[in-house]
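The complex is shown incomplete by one protein chain, all other protein chains being positioned as in the whole.
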Amino acid sequence: MSNILRRELPMTLAAAIVLILFTDYYFKNDILRTTANTLVNWAVVASATAAGVGVLNVLIRTTRNIQKRESYWYLDIWMLIMMVVVAVGGVIGAYGTSILYTWVMQNIYLAIDATIFSMVVFDITAAFYRTFRVRSIDAAILVISAFFVMIYNVPLMGGLFPDSIAIGSWVVNIASVGPTRALTAVTAIGLIGFAIRILLMKDKSIFGGVD
Amino acid sequence: MIAIIRQVLISGRIFQLIFMVVTIITIFWYIEAIKRGKVVTLRSIPALDAIDEATGRCAEMGRPVHFTPGYTQGGLYNADMGPQVMAGLVILQKVASSAAKRGVSIIVSLNQPEAVPIAEETVRVAYANEGAVSPPKAVRFISTEQYAYVAGVLSMYLEERPAANVLMGFFWSESLQFAEGSNYIGAMTIGGTASASQMAFFAASCDYFLFGEELFAARAYIEKAPDLLGSIVGQDILRILILAITVLTWLAGNFKYTQLVSFLKM
Amino acid sequence: MTNKNISVIKRILEIDKRLIWIIILILLSVPLVHPWGLPIKVDQYVKDYYNAIENLPPGSLVVCRIDIEAGNLGEQNDQAVTTLQHLIDKNIPFIEVCFDRADSAITFEKVFSQVNKKGKIYGVDWVNVGYMEGKESALAAFAKDFTYPGKDQYGNVLNDLPLLKKYKSMNDVKLIIGSGDSTIRQWAVPYNVKMNSFVLGIFFGDAVNYYNAGITVGILSGLPGAAQYQFLRGTPGLAVAAMDALSASQIFLIGLLIITNAAYIYDQNNRRRKQ
Partner (left out) sequence: MISTDIGIWIGALLTLFVYSYFVRSKQNIFFRFAQNTIVGCALGYTISIVMIKNIDYLGISKIIGGQVLYIIPILLGLLVYARFVPGYTYLTRTPIAFIVTVGIVLGARGAMDAQLFTVMLSSVNWLVFGTNVVTSLNNLILIIGLISGITYFFFTMKGKGIPGYNQFWLMGRYFLMVYFGTRYGMTILSRLSLLIGRLQYLLFNWLGLR
C-alpha cells in the first residue's frame, strides 16, 4: 500500500495531468478546456495551502535560535513581531488594504526590497571589473561585444554621435539574435523532454527522485 | 479527412501535434534502445564534474557547502520557473551525496515552500547512505518573496561563510547577487540556469557554469540511468530534426516556396 | 621596462572594488542634483508610444497592466507617472489591473499618488481592480468580463462602478498599456486591440521583436524611455536628469574596461617576455 502511495500514485497522477493538458492544447473541446483550467487553479490553491510548510520551517528554526541564544537571537524576535504585524494587518478588512498593512509595506518593505534589488549595481560593476578581461578567446569575444553594446546603450551617444552606435546596434540586432533563438529553442527541447519523461512515467524527480 | 482534422484540432497546432507525437515516439524508442544495451557517451559538463572539487574544498576548509535552486514567482506551478527549479533540485542529490561522502555539512536555501519536503528527503537520504545524520538546519526555507530570499541568503553567506556555493535552477537578478556575494566571502561558485536573461551573469561571474538545456540534462549526466540517457539521445535526434526544419524553412523562404511554411503553420 | 611602470599596471589591475563603487555613486548623484542637460535623442518607438496615447479620441477606454514589482520602482516609477498623467490630461478613462505580484497593487498606489488627478473621480474616470491571482487564465477571464474579479482593490463591488457599467469587456478597449507575452497572447492578439509595451529595460529586446512584427504600436522601456517620453510631453522630470547620470557612469565603466584590458594585455606580454 505504502509503495503505491510512494511511487505509483504520484507518477500516475502526473502522467494523467500531462495527458490532459497536452490534449487540451491540441484539441478543440470545451470539457477538456474546463478541466485544464480547473487543474491549473487547483495547483494554485494546493500550493497556497502548502505554503504553511515553509512558514513552519522558519518558525521551528527561529525558535531554536532564540532558545539557544545564538548570535543575533533578539533580531529573530523582532522578525517574528514583524511577521505577526504584517500577517494581522494583511488579513483585517479586505485583504491587504488596512492602514497598518499599507503603511508597513510602503515605508518599510518597499524601501528594503528596492534597496536589495539595487545592490545588483554594486555586484554588476564589481563582476564587470573583476572578470571582463581578455583571458581567452571566449572571454575576448564576450568583452568586445559587451564593449560595443555598452557604447550603443549610453543615452548621450545616440544624440551626439549617431555613428558611434553602429557596431553596437549590429551586435544587438544581428550577431546576438541567432544564439538567442538557439538558446530559446534548446531550452524548449529540454522542457518538452522533461514533460514527456513524466508522461512515460520515467522521471521520478517530480517528487524528489529518491526512493 | 483534412476537413475533419481541422474541425477537431485547434488551427495552427496541427503540425505541432505531429511533431509532438514524433517526439514522444523518438524518446520512447531510445529509452528502450538503451535498455536493450545501446551504449552512449555524453559530452562532458565541467560544471557538474566540479561539484566534487567544491565539496573537497569545503572539507579542507572545514566549512559548509551551500546549495540553492533559485526563485519561482508564485510557486512551483509557475510554468517558466518551476521546471528549472525542479531540474536544479535533482543536482542537489549529487551535491548532498558528495558532501556526505566527505563529511561536509550542507545548507540548502529555498524560496518555495513545496520544495522543503523534497530537499529534506534528498539530504536525509544522501547522508543516510553514508551512515551519517543530515546536519541540523540543513534545509532552510527563507521566504516566498524574491528580495527577502536574497537578503536571507546573503546574510547566511556572511554568518556561516560556506566555502562553495552551488546555484542551480531558475534565477532573476539574484543570480549575480549570489555569485558575486560568493566571491566576496572567497567561496567557489558553480552556477547553472536556463533563465535567458541571467546566463550571461553566471558566465561572467562563476568559476564553473552550465546553461540552457545542460540544466535539464544534468540528471542524465549524474545518474546515467537508461531512462534518462535514452531521453537525451532522443532529444539529440530531435535537435537534428529541428535543424533540418530550420534549414528547410530558410531555404523555402529564400526560394519563395511558401507552401512549406503554411504547412508548418497548419 | 621600469619597476614604476609595473607597479602602475599592478595597481590598475587590482583596484579595490569599493573605490569603483564610490566613483559610480558620485557620478550618479552629482548630475542628479545638478543636471547638465545633455542632449536626448527620441527614438521612434517612444514617439509611437506617445502618439498612440495622444491620438486617442477623448472618452475611449484604456486598460493598463502596470505591474511594477516593488524592486523595479526605481526604474519604472517615471514611466508610470508620466503615462498616467498623460491619460488624465487627455481625459481618457482607464482601468488598472495587475497579475504578477500582489505588491504591484501597493506600488501602483505609490505611483498614482504622484499624479495630479485634476479633480477626476474614482469609479468614473479610473478604476483600480488591483491584483488578480491565477496568471494567464486570470488574464483571459478578465478580458472576457471586467467584473470577473468581483471586487476592486478597495473592496468596492465592480458591478456598482459607473465606468464598468459603460464598458464591459476587452472589446470596448481602444488601447492596452502593459508588458509581457501573456498580455499579447490573451489580450492584444485575440481582441485585436492596439497595445503599447510598458517594459523594464532588460526586456527591451523582447519588446522590440513584437514592435517590429507590428503586434505592438510603441515601446516605453526603462529610464531612458521615460526620459524621452517626458521630453516629448514637455515636462522634464527626474528621468531626464537621470540621463546625465546614466551617461556619465556608463562612460566611466567603458573607460574602465578599456584601461583594465590594456593593462592586462601589457602585463601578459611582459610576463611572456620574461619567461
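Per-chain numbering from 1; labels A, B and C assigned in written order.
As a working rule, a contact is a pair of C-beta atoms (placed from the backbone, for glycine too) under 8 Å apart; a residue touches a chain by one contact, two chains touch by 3 or more.
Given the structure is predicted, the values throughout are model-derived calculations rather than measurements.
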Contacts of the unshown chain among the visible ones are A, B, C
Among B:31, B:58 or B:118, contact with the omitted chain is made only by B:118
Where subunit A meets the chain that is not shown, the residues are 2, 5-7, 9-11, 13-14, 17-18, 21-22, 25, 38-56, 58, 71-72, 75-76, 78-91, 95-96, 101, 103-122, 124-125, 128, 137-139, 141-150, 152-154, 168, 170-172, 174-189, 191-192, 194-195, 198, 206-208
Absent-chain interface residues of subunit C come out as 18, 21, 24-25, 28-29, 32-33, 71-75, 77, 102-103, 133-134, 181, 185, 200-202, 204-205, 222-224, 238, 242, 245-246, 249-250, 253
Missing-chain contacts on subunit B, rising order, are 12-13, 16, 19-20, 40-43, 75-83, 86, 113-114, 116-118, 120-121, 142-145, 147-149, 151-152, 154-155, 158-159, 173, 184-185, 197, 199-201, 203-204, 211-214, 217, 220, 232-233, 235-236, 239, 242-243, 245-247, 249-250, 252-255, 261, 264-265
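Methods note: only the chains that are shown with their structure count from here on.
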Neighbour overlap between subunit A and subunit B returns C
Judged by C-alpha centres, the chain sitting nearest the middle of the protein is A
Cα centre of subunit A to Cα centre of subunit B, whole Å, reads 13
Whole-Å distance, C-alpha centre of subunit A to that of subunit C, is 20
Two or more other chains are touched by the subunit A residues 40, 44, 113, 116-117, 126, 128, 130, 132, 180
Residues of subunit B that touch at least two other chains are 74, 147, 173
So, in the complex, the side of subunit B touching subunit C is made of residues 73-74, 78, 146-147, 173, 197
So, in the complex, the side of subunit C touching subunit B is made of residues 69-71, 100-101, 135, 202
As the complex stands, subunit A meets subunit C at residues 37, 40-41, 44, 93-94, 96-97, 102, 105-106, 109-110, 113-114, 116-118, 121-122, 125-126, 128-130, 132-134, 143, 146-147, 150-151, 153-160, 162, 172, 180
